[in-house]
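To keep things clear, I will list the structure first and then write my remarks on it.
Every protein chain of the complex appears in place save one, which is left out.
Going in written order, the chains are labelled A, B and C, and every chain counts its residues from 1.
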C-alpha cells in the first residue's frame, strides 16, 4: 500500500547507500527533484540505472553518488555531451564510474523482464556490434523450436525505482499520461518504489492515454510540484530548454559545477528549479 | 495501408482454405459476424487460433471449417460446454479436430512473441502439469545468466488475424476501448488482418483507455454494426446473455445445429444476429 | 435468529470469509466472483479484485456476467492487456489469492479441467481446458479451491493435472521452484479441507453447519482424514445472506 510521504522522508527511507536505483523518465516526467534529494542526503555507491541518463544523472554522478551506471544513451538531449559523466569515465572524478552499456531495445527488455518476474529477456539485438564484447550481460540464446540464434539480456531489478507522474489520489494510486516511456516497468521491476507527483487530488478522473499504477504496486508517493523540471509534465508545464543549454558550461567545469551543487542543491531547502 | 472493404469482399480476399486464422476477442468485441462470413463462404481446413474459443468457434467447428484448434480455454462462458467442439474432438464430427492446447499465459505470450517478430517467448508456466506431455510446443529453456529453468513456447503467427473494434476512421485507423484483451497482438502477429468495426467515423476522438492501431498495421477494415453480437461492444450494446443460454440446446444436437446453420448463417444474407 | 440457507450459499460465504481485507485477489467468474464481491461488501471493503481479462481493482456494482464484463472495465483502477495481466501482474507473484475450481481435485489438491476418462487424445469427456489456472495455481501466494464435494470430483488422483496443487505430496512445489504456497483451503458444500502440514494431503478441518463426517467421507474418492481439532463453520450471518442475495439479484 502506497504511503504519502514528503520527499525528504521518502528518500531517507527508501534509498540506501549501495542500492541499485533507477530514476526513469524518457524526456518527459524525469524525476529531477528526487535526484536532487538523493544528492542532498549524500547517498553513495549507488548503481544508477536509466535508459537515457541526462542532466540529473550528470549531477548525481558529479556529486559522487554513483559507483556504476547501467544505461543505453547518456547525453544532454539537443545540446551535446554530459561532461560530469565523461569526467567520471575518462578521469574517475570525483570517483571512478563503472559502466554497463546496452542499447535502448536491450534496456527496455531488461526492465520488462524485471517487471515480469523473469531472469532474462530475449530480443533481436546487438547483432554484429562491439557491445557484447564489453559486458557479461549480453549473451546468445537459441530458440528451442527453430534453432535460430537470438540475444538474451538479464532482467534489471533495482532496489528502488523512482518516477515522476502528473497525479496521485490520496490512496496513492498514480496516474500519468503523454509519453510514459518505461516507467511502469521501472516501478514494477523494483523492490521498492517512489513516485513524485505534480499534485495529489481527490479523484483520478480518466484521461485519454493515461497509465495508472494501483497504490498497492507503489511504496511511496510524494507531492513535488514541478518535480520534473527542467523536463516537462504534460498538462502542467513545458520543457525548460534554456536550462538544458545553460547546463553545458556548468557541467564542463568542475569548479562551476561544485559551486552550482552548493548553492542550488546542497544549500537549497529543496531542489534547484 | 488498410482498405475499407465490405465484409464479404474482405473475407473472400483475406481468408483462404488451409489458413491459420485467429479471431480474437476476450469476452468483449468478439468478431462473430466475421466468423459467420467464413462459414458462409465455406472455408475449410483452417487452423483456428484463439485463447477463449466460445460460441462462434463452436459454430465454425460444427460447420466443418476447422481441422485444428490452438487454444487455452474452450467453453460457453457462464453456461457450460461447447458441444460442437466436444463432438469434433470426441467423435470427429463433422471432421476430425486436432488440438494444440495451452494455458492463457502461454497463449498470450505466443501472440506477444508473434507480434514482436521473435520465434518464441519465455514464461514461468506449465510447471508440474500434464500439458507439456501433450504437445511439442512447450519446452524447457535455461536462463543463460542464472541457469534457472523456465518454459518456452513458440510464437503464433497466423496467416490472418481478425478482430472487432468500436470504430475506424476513413483512412482505416482503428480504435477500441474497454477490455481489449490480446487483440493488438493478434493483429500484429498476423501476416494479414481484418478489423470489423461498429462504425466508420470522420475522426477518431480520444477515448480514455483506448488502443489505436494505425491503418498501416491493418490490411482491411469492414463496417459491421453489431458485428460482435452476442458479445458486447462497450459504448454500443450490451452482451446478449440469452443468446449464450439459448446456444446450449442448439449446440447439443447435431440436427438442430444443422438447421440453425442453414437458416441463420448459410441462408442468411448476413450474420445471424 | 438463524435463517434457512442453501449449501451453495454456505460455500460462497465460506469462500468470502477467507478473503482478508486489502488482499489482491485473482477472481474467476461464477462462485469465486460472487464470493469476492460479497467479501468486498462485508468485511473486506478494500479487497482488490483482479480479473484475467485485464481489469485491476474492479469495483463492480453488480455481479459481472463474464470475466470480461464491461462493468469491470468501467470500474477498474486500470485496464491492461491480457499479456500484461499475466506477465506483469500474475507471474511475478504480486497477487495474494487465486480462486480455482475444476471438474476434479485430488488428494494433493491437483486440479483437472482438461479431460475425464479415456486418454488425452480420445477422452471420455472433453472439458474446457486450462485457461489461466496453471499459472494462477503456480504464482499466487495462496490458492483457494471452491468445489462441491462428490466422489466423482474429489478423486484419489486426477485424470489430468491441469493445475498443480502439491503434486505427489509435500516438497514437490519447492522442488519445481514454484513461488506460491499452493492450495491452502478447499471450500466445499460439506465443509473445508486443508492440506495436512506434514503430508499436504487434503484433510477435513471444518464441517459446514448441517453436515456430518460420514457425509464428507462418502463424498470423497479417497480415505478422507479428519483433523484432530475438527471445527464447524459458522452459518451465514443475516448480513451475509442479505448482501449475498441482493448481489445475486443483480444478475
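By definition in this document, contacts are C-beta pairs under 8 Å (C-beta built on N, C-alpha and C of every residue); 3 or more make two chains touch, one makes a residue touch a chain.
None of these values were measured; they are calculated from a predicted model.
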Going by the whole complex, the chain not shown touches A, B
Quick one: say which of A:105, A:171 or A:268 touches the chain that got left out.
-> A:105
Sole contact to the chain not displayed, among B:117, B:133, B:235 or B:267 | B:117
Even though one chain is not shown, subunit B touches it at residues 1, 115-118, 173, 184-185, 188, 211-214, 216-217
Residues of subunit A in contact with the chain that isn't shown?
-> 26-28, 51-52, 71-75, 77-78, 81-82, 85-86, 89-90, 101-105, 108-109, 111-112, 123-131, 134, 148-149, 178-182, 184-185, 209, 232, 234, 238-239, 241
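As a working rule, only the chains that are shown with their structure count from here on.
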Which pairing of chains gives the most C-beta pairs in contact?
-> B-C
Taking CA centroids for every chain, report which one is farthest away from subunit B.
-> A
Could you tell me the distance, in whole angstrom, between the mean C-alpha positions of subunit B and subunit C?
-> 28
Find every residue in subunit B that makes contact with two or more other chains and list them.
-> 123-124, 148, 209
Residues of subunit C touching at least two other chains | 87, 91
